[in-house]
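Of the protein chains in this complex, all but one are displayed in their positions.
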Amino acid sequence: MSAKPTGTIHDLGYRRYAGTRRSERSRWRVIARHQIAIAWKTWWRFKAPLGMAVITMAIAAGMMMFASERKSSLGRAQIFAQRMIDTAMPEAMIWFCRVGFLASLTLGATVIASDLQSGAFTFYFARSTRPRHYVIGKLIGLIALTSLIVVAGPLVLTILRLGLSDTTDELIELLPTIPKVLAVGALATLAYACVPLGFSSLLPNRRHALALWAAYYLIFGAMAYALAHVASPAIGALDLPRAVQAVTFHLFELEFRERDPEIPLDAALGSLIGHASLAIGLVIFQVRRAHHAGVGGSS
Amino acid sequence: MTPLLELAGLTKTYGPITALGGVDAVVEGKIIGLLGPNGAGKSTLLKCLLGLIPFTGEARVLGLSARTHGAEIRDRVGYMPEQEAFLSGMNAVEQCTYAGELSGLPRNEAMQRAHAALYYAGIEEKRYQPIDGYSTGLKQRVKLAQALVHDPELLFLDEPTNGLDPRSRDDMLELIRELPARRDCAIVLSTHLLPDVERVCDRAVIMHRGRVHFVGTIDELRADAGNASSLVIEVKADAARFADVLAAAGATCKATSPVALDVDLQAGATSALVFRAARDAGIQIRGLAPRRESIETAFLRVIGTAGEPV
Partner (left out) sequence: MSEASASARPPGNLVNVDRCSKWYGQVLGISDVSWKLAGGIVGLLGPNGAGKSTLIKLIAGLLRPSRGTLEVFGATPFHSPEVRRRIGYAPEHEKMWDELTAHELVTVMAELAGAANPRTAAEAALAQVGMTSAMHRRVRGFSKGMRQRTKLATAIAHDPDLLLLDEPLTGVDPLARIEIVEWIRALAAAGKTVIVSSHVLYEIEALTSEIIVIHRGQVLAEGNVYEIRKLIDRHPHRIRVECDRPRVLAAALAEAPHVSRIELSDRGLLIETRDPDRCYDLLAEITLAKELTIDSLASPDNNLGAVFEYLTSERRA
């Protein structure tokens, strides 16, 4: 005998959230993750510069491999081939920096200005997010993205160099290049993540902030570098890509080309760290200042 | 039951300017209207209650001190701002999910609640399109959804019907009115539109020049004209003539428009008098109600003076 048929209507009413809430301290992670997700969404924000960095890396790696293969058959020209293998990464560094600049245009230079313009500060700070979570989250997100461009490529090239060593002794001798490239990459990340973020917090208009950063980097940088030719070379450190290049050359013991000013290591380090610190300080100041202004309305 | 808000001696000064001058109030209820002219201190009050600025005195929201537990208050309170509060380049679902995560919800929970909140706010497929292209009405709804996503116990709504056309305004007010029942939360509604307050709120808090002048139910706010013999009558036409007719019958009348009049009947007279007089004079009565003070008049009375522009 079959059972009596039944029917149910489910109560789709509202249920309060009974779970735990993530602690306040983890907010920065949410913001950083969000930063990265937004960057990844479109083809032009991050994927394009990343592609360019990959191409740069591929070209440099290709040259290294080519030189390595032909080394034995070149006779006296071997020296040049060996030189190419040794210097590929440091020479490529400035190209990674240029890609890093392009990435900064779409990533970091408009972040805070865009938030100010669209009312995002109200969105963030009417909740339990504090200004420091906001700043840390944005920074970490940007640093993660930027380092993929200016650290990952050079690192791969460095490891490739190690792989192209002729003997194990050479390999061991070259091991210190890994921490060196990481240091250079870290400094480049400071330049291309923190400084544009600083500029984006200066002006409440996205386009203006972007223009200001581009102008500072390109025009002011070019002027400083040009000045370094005629006055003290240390001034050239104010041109960010050249400062990174200088650190790379010093660490990897390359010689500067004749017509290029030899920017001293301490000037380059000082410039990069100084720029980044100033930028971060500016960001903290601006965010603190604006954080409760957006909440509460006009009346 | 913990009152929603408990304020004692709440004071906030910006240099020589006193934005809040010793506010004392205990606020309970379901939907509370926060009223006051510009410069009354409403936005400063809100910032203090959310724990965003320092102040002297006591302020408790849902039993938590705004001075020490600001972040926790902001987790349990939803805020719907007057101005734009969006991130560009995202759609409504992403925004609301992000909002939920920023209030401490795990990602999946946040996304589920984001969808539920958007349904409540009446946004259907549009939720997958970037917010930058939304109309004003839709933007207001998304703001409401953002305020609801993290399961708050109390909502602050700041001019929620701003810029909405009459139909959308009605919809929004209905959404607001149903919130306490459907979402188990209380609401503080800050607005300049007194009829909205009349329609939706059960209590009111009136502020002026940094002080609270009134806390209580809407009924308490309105001084009842007292008795069933003070009436407002609406007629199909000829209000002035009807006023004369009623006056002849012993009532005090004043025509306020071609179709409406205020009537004070003599002691002992009932509305039957009105109907009889109307029938005899060939007037059609279309409306009759006890004359109650309008919210506007009550508001002005409580405030006391006409303020200068602030």
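Going in written order, the chains are labelled A and B, and every chain counts its residues from 1.
Basically, contacts are C-beta pairs under 8 Å (C-beta built on N, C-alpha and C of every residue); 3 or more make two chains touch, one makes a residue touch a chain.
These figures come from a predicted structure and were not determined experimentally.
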Selected from B:S135, B:T252 or B:Q266 as touching the chain missing from the view: B:S135
Among B:D132, B:E178, B:D244 or B:E296, residue touching the chain not depicted: B:E296
Residue in contact with the excluded chain [from B:A59, B:L193 or B:V263]: B:L193
Residue numbers in subunit B that touch the chain omitted from display: 35-39, 135-137, 159, 162-170, 192-195, 228, 234, 236, 257-259, 270-272, 275-276, 278-279, 284-290, 296, 299-300, 303, 306-310
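Quick note on the criterion: only the chains that are shown with their structure count from here on.
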Contact footprint of subunit A on subunit B as seen in their complex: 38-40, 42-44, 46-47, 50, 52-53, 71-72, 74-75, 79, 81-90, 95, 98-99, 101-106, 109, 113, 116, 146, 150-151, 158-159, 182-184, 190, 192
Touching residues (chain side subunit A, partner subunit B) in the complex: 14, 16-17, 19, 21-24, 27, 30-31, 34, 38, 41, 114-115, 117-120, 122-130, 291-292, 294-299
